[in-house]
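With one protein chain withheld, the remaining protein chains of the complex are depicted in position.
Letters are used for the chains, namely A and B, taken in the order the chains are written, and counting of residues starts over at 1 for each.
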């Protein structure tokens, strides 16, 4: 029982990191209908920029700020050079464009800042904490708390600011939003910038865990099943989906893995997602569209 | 090309009922004659091994993916997974069925890949768009895992790799570069001919109808689900054969890692750059994808006198690929083949412009 709980809790905490990556996706998808495959590359780019700055002796908070600025500039460029020319094109086209974008960002990140693994110390001790008999990683706890904090900030931003209201208007009905004078390009820039900052936070937490390196950009592949389960359009869904995937993956690796050779995490989440899809073709929280003909 | 054999122009009012042309246009004949008759004797081993063989295999893989994504509109990012099935299945057949001729082993490998593709295509009746794409990603990761985790597939070799036990046909060894080149070329030509037949047939039209609008396709009596699964199976057959050729005619020795997600992206790029929904586009896209790295390498050598860092070159290549993908999507969604067509059209009317 203790083992089960430890596995479950460990999985849930790891799941918050999946949620964090997924939230970046949801933001962009809601505002611009783009399934942003480059989210992983953005995360890598952000983490690498941060580490490089730190290595130059830039203090933590300043490095955080500078990286955010870099991500915002990146968002401006992406909106101008990629999104604007592709407006009104099919979603699959936009997806493929972000695939190309991810190649560019990865190439830039590694070309400018090197491909070797960089250690990232956020100053959080990774010591086990005991709650009764159950062992929990302190790092995981802090990471989960950070993720929760970020979600609260985002919720405040989107519910209580003008930008947030505009964003929700765009997500609800793009044409109507345009007709009341909302500047769509501006909204996209902001959302991509915010997604970049979310990527930065996620990248730092992941990077502190496994070192800042190329494989960071692969977390995008982890986020996909999370999105499927939670739906592409719901931040709540992204959180719940991340927790489900994290917990299920950990439990499956511990209980099913040994039976079939282990190492099943790369695909288990996908199969879970497929099962969900079969039951609910638009995710747990996604809206089902009626096909009009 | 006279106007009557080219009914594209709207001016031709009463073109005769002309069916699919049964004769090959002469440029294609010249091309085939060169490929079979001239290149094997002209090309040196480097050209055959490093350029022509991978180009042809990648074209075939692009063709397979194009049938599913370009013609039927079902986006797949798991192409390499099905290539792996073809490679490992062909390996097993050659290894475990004594005396099985190579063409039958390739056919068998393709058919097994088709069966696996069919299975992963089943959800397409309920799941669409991005959500379906996730199915193909699941296939990619699951298949990679299977061919890593179960030693039976690579005959318990300690390295986890497979290599062709024998490449021969009617007692002739095909192990030389020319032999492998001719094997690949014949396979590609045969399968391309079949693909051309298919896309011009009712089957192909049904696929394209589903791509353009699947609700309407059902209303006019096309069994949409069945044709989607068929597209998955046929596409996977092509990818499977391509995978086997990639493993045995090009690499020589392969492992699950030879068919990772980056290979899938590569195949996807071939069809985006070459042209979705075009047969010839696959060849153009594959040529581009296999020549660009070589060109960059040469350019790097020439510019920096051999002091260029291989890692940086790879980063540069990534950036260029990414930029090209975006440029094509923005400027020419129909790919290089459309650019070439436009060029040809312009050359055709060129003397009349003055």
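Keep in mind that, in the parts below, a residue touches a chain if its C-beta (ideal position, glycine included) is under 8 Å from a C-beta of that chain, and two chains touch if they have at least 3 such contacts.
We adopt the following convention: contacts and distances are computed from a predicted model.
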item	value
Missing subunit (named according to UniProt) among the choices "Biopolymer transporter ExbD", "Acetolactate synthase small subunit", "NADH-quinone oxidoreductase subunit H" or "Branched-chain amino acid transport system ATP-binding protein"	"Branched-chain amino acid transport system ATP-binding protein"
Of B:85, B:188 or B:230, the residue in touch with the unshown chain	B:230
Residue of B:29, B:42, B:97 or B:219 in touch with the missing chain, whole complex considered	B:219
Residue touching the undisplayed chain, where the options are B:95, B:169 or B:198	B:198
Which residue of B:50, B:208, B:292 or B:330 touches the chain not shown here	B:208
Interface with the unshown chain - residue positions in chain B	7-8, 10-15, 17, 19-20, 194, 197-198, 201-203, 205-206, 208-209, 211-213, 215-224, 230, 277
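In the analysis below, only the chains that are shown with their structure count from here on.
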item	value
Rounded Å distance, chain A centre to chain B centre (Cα mean)	33
Residue ranges of chain A touching chain B (in the complex, touch as defined)	35, 81-82, 85-86, 89, 91-93, 95-97, 99-108, 110-111, 115, 221, 224-225, 228, 232, 260-264, 266-267, 270-271, 273-274, 277-278, 281-282, 291, 293
Contacting residues of chain B [partner chain A, same complex]	75, 123, 126-131, 133-135, 137-138, 141-142, 144-145, 148-150, 215-216, 219, 261, 265, 268, 272, 311-312, 315-319, 321-326, 329-330, 333
